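One protein chain omitted, others in place.
Up next is chain A:
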């Protein structure tokens, strides 16, 4: 087990290094330089040269890369071109909001997706199954920003049930602040859940149908175990294993979805930060945000793999 954990951790570190390196070079391979976007119109070559020097962009690429890695090892993500502040501070300001949004959406998708998948499998071929399949397939085709805008227009603007944008009413304190937090979180989470739920429930349904046809389930039935127990205790435990992999993959999708969701809902997370930083070609912020998200997703995936290994010892072989 220790060997497995070590090898998995090593893979995670390697993945993060690849993410860091590719982000670094991809950004710099983009045409132009950030100073072009900073000053339109009257920018003398001296001004441009001064800006490039200030940001260290006048140095050879490999030198920039080495110095970036050196700083990174010391936990320094650099200084934002635009905000003249440490990127770490800027991102740490935003990260809790994204974790809250993506975390809530993840938990809710799993909590709602499992009963839906199980109910569909148990009622295979019946109207409930067909309805759930219909929903699953349609949800698969949903696009996050479209869902977000629809929710915002109907539930936010027309019915006025939810606030338009923001993460919290800044004037609230104590319990009211938490209520406001949940109130603001509802629509962004709902839009992510609606998009994620379909694939998740469908996968679980397929796994469940397969498991319910296994001999040991029939044996359990012969032993007189109740249907509820057969399904929830014996069936789900085995059906959920492949769904674990999907959970890990979904984390990546959630992070991608967060960029769009946070922009539509004016939610102050890392996703929106990336949207803004890309527009301004603020390299250090884009790099920092990608690294932070890559680390989050890679760690979550590694943990999923390890959990999988714990639940299914054959995986370690």
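Please note the rule applied: contacts are C-beta pairs under 8 Å (C-beta built on N, C-alpha and C of every residue); 3 or more make two chains touch, one makes a residue touch a chain; residues count from 1.
The rule is simple: contacts and distances are computed from a predicted model.
Per the UniProt record, the absent chain's protein name among "tRNA (5-methylaminomethyl-2-thiouridylate)-methyltransferase", "NADH-quinone oxidoreductase subunit D", "Protein translocase subunit SecD" or "Peptide ABC transporter substrate-binding protein" is "Peptide ABC transporter substrate-binding protein". Across A:23, A:109 or A:263, the single residue that touches the chain missing here is A:263.
One of A:136, A:163 or A:235 touches the chain omitted from the figure, and that residue is A:163.
Among A:172, A:206 or A:221, the one in contact with the hidden chain is A:172.
Among A:5, A:99 or A:249, the one in contact with the hidden chain is A:99. In the full complex, chain A touches the omitted chain through residues 30-32, 36-48, 50, 54, 80, 82-85, 93-94, 96-97, 99-100, 103-104, 107, 111, 149, 152-153, 156-157, 160, 163-168, 170-173, 177-178, 181, 232, 263-269, 272-273, 275-276, 280-281.
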